[in-house]
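Right, one structure below, let's go through it.
What follows is chain A.
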Amino acid sequence: MKVPDNTKISQNRRGFLKYTSVAGAGALTALSGCVGGFSGDGTASSLTVSSFGGAFKEILEAELYEPFEEETGISIESQAQGGTAEIIPRIRSAVENGNAPVDVLTVPVPGVLRGLNSDLWMTHEESEFENLEFISDDLMKYDDDGNLVGIGSQAWLINLVHNTEETDNGPTSWTSLWDSTYEDQMAMMTPPVTGYMPDIAAAIHFDGADSLQSESDIRDVFEKLSEVTPQAQMWYTNEANFQSSLENGETPMGMLYNDITLVLQDQGAPVESTFVDEGSVLGSGRWVSPRTSENGTAITQFIDYASRPAVQDRVSRNLYTVPTIEEQHSELDAETYQRVAGPGLDSAIVPNFDMYVERQEFINQLWNELIIDS
Partner candidate 1 sequence: MAHEAQTEPATDSGRLPPIKYLVVSYPAIALVTLFAVPLLLLFVFSFFRNISGGYLRYVVTAENYVRFLQEPLYLDRLVFSLRIAAVTTLGSLVLGYPLAYRLATTDSSLLRRAVMVLVVSSLWLTFIIRGYAWAVLLRSNGLFPILAAELGLTDAPVSLVPGYWALVVSMVYVFLPFMVLTLYTSIKNVDHELREAARNLGAGPITTFRHVTLPLTKDGIISGSLLVFVLSMGVYVLPRILGNPPQWTLAVVIGNQVTVESNVPFGATLSIILMLVVVALIAVTVRLAGVDTFGVSATEEGEQG
Partner candidate 2 sequence: MSQIILDAVEKVYPGGVHAVKDASLVVEDGEFVTIVGPSGCGKTTTLRTLAGFEQPTSGTVGLGGIEVSGVPPNERATGMVFQDFALFPHMTVGENIAFGLTVGGDWPEDEVDTRIEEMLELVELSGFRDRMPDQLSGGQQQRIALARALAPEPEVLLLDEPLASLDKQLRESMQVELRRIQEQIGITTILVTHNQTEALTMSDRIAVMNDGRFEQVGAPTEVYQQPATKFVADFIGTANVFDGTVRNVSDSRVTVDCDGVEFEAAAPDYVAVGDSVTVVTRPEHTVVEPGDTRTNVFEGDVSVSRFLGDHHECHVTLPSGSDVVGVVDSDGPTVSGGDRVSLGVDAKDCLVVVE
């Protein structure tokens, strides 16, 4: 069994040595010797980068990490991470212990905000980057003191999708979530911090983000939102659940990322993604780094590389996410741009990210009642 060097394993070894002394089990000393064989050199010439898994990770590896490795000689250890909601507590616990399990990770906005609240992120000097000027201003994230902490990595749109063999005309409007003709046919995303369904409800039936300011307004929105539950055939956290049942038509339609749907299409699945009339939901990720990471220079190099318009375009062409550079810098042809971004980002629904962070417990409580009672 040949295993490449790995800094994480050496951490693992330290853990075992520690355990040895704790448990006083002499046999483990021999064990740690075995682990030693796998320990990495831990030099700064390698970066651990974490992203979403599955196709996302594979395409990033091929289109971003590998070219970066070739150009800079810095090797990248690629990792898949769980859902946003689950990774932040782990990063926090590592940072509080002075560890950096990862150097760079791509985190959706609510996660970036939660991390900011816990002071997890490394701050960057803008002057050390060359390509930040191309990145859309909306996709940069600063802390309260104005220091740069997050740089746009990808943007994605949540669309309505359907299986073309099951229905000729998929739903085109978010109102279909409330439409009883679709009873027990739709897949819906959970938790709210990834599916942003309260924002959809607010946009369709209320005054948009303004309707999500007070607890009583939010309750009203959830009241309306509870009417979607009859249409839900499945609530998914794992894309894989919906992906496979969408492909074979078990669940004929639902909410899904435009990018994933296009990847499925490429693989020959009978699925189609529809940019929603009232605007698709725009989510986006930021490159952030735990402040405990000691590879600052390499991190800057990596993020800068990922921010190049050519690189952003290349990733978008393959991953179908929306480039984080402003449209005028993108060299994607109109058709491709239309495929990944539809009518453009301006018409998309931008979720009230702050709400999910500030009222986390309240929102989750309402949400759990809503989906569990469904």
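The candidates came about this way: all candidates are chains of the complex that A comes from, given by their letters.
Here are a few things to note about the model shown:
Note that in this section contacts are C-beta pairs under 8 Å (C-beta built on N, C-alpha and C of every residue); 3 or more make two chains touch, one makes a residue touch a chain; residues count from 1.
Computed from a prediction, not measured in an experiment: that's the story for all the values here.
For chain A, the touching candidate in this complex, among 1 or 2, is 1. Of all residues in chain A, those touching candidate 1 in their complex are 83, 85-86, 88-89, 92, 114, 117-118, 190-191, 234-235, 241, 244-245, 248-251, 357-361, 364-365, 368-369, 371-374.
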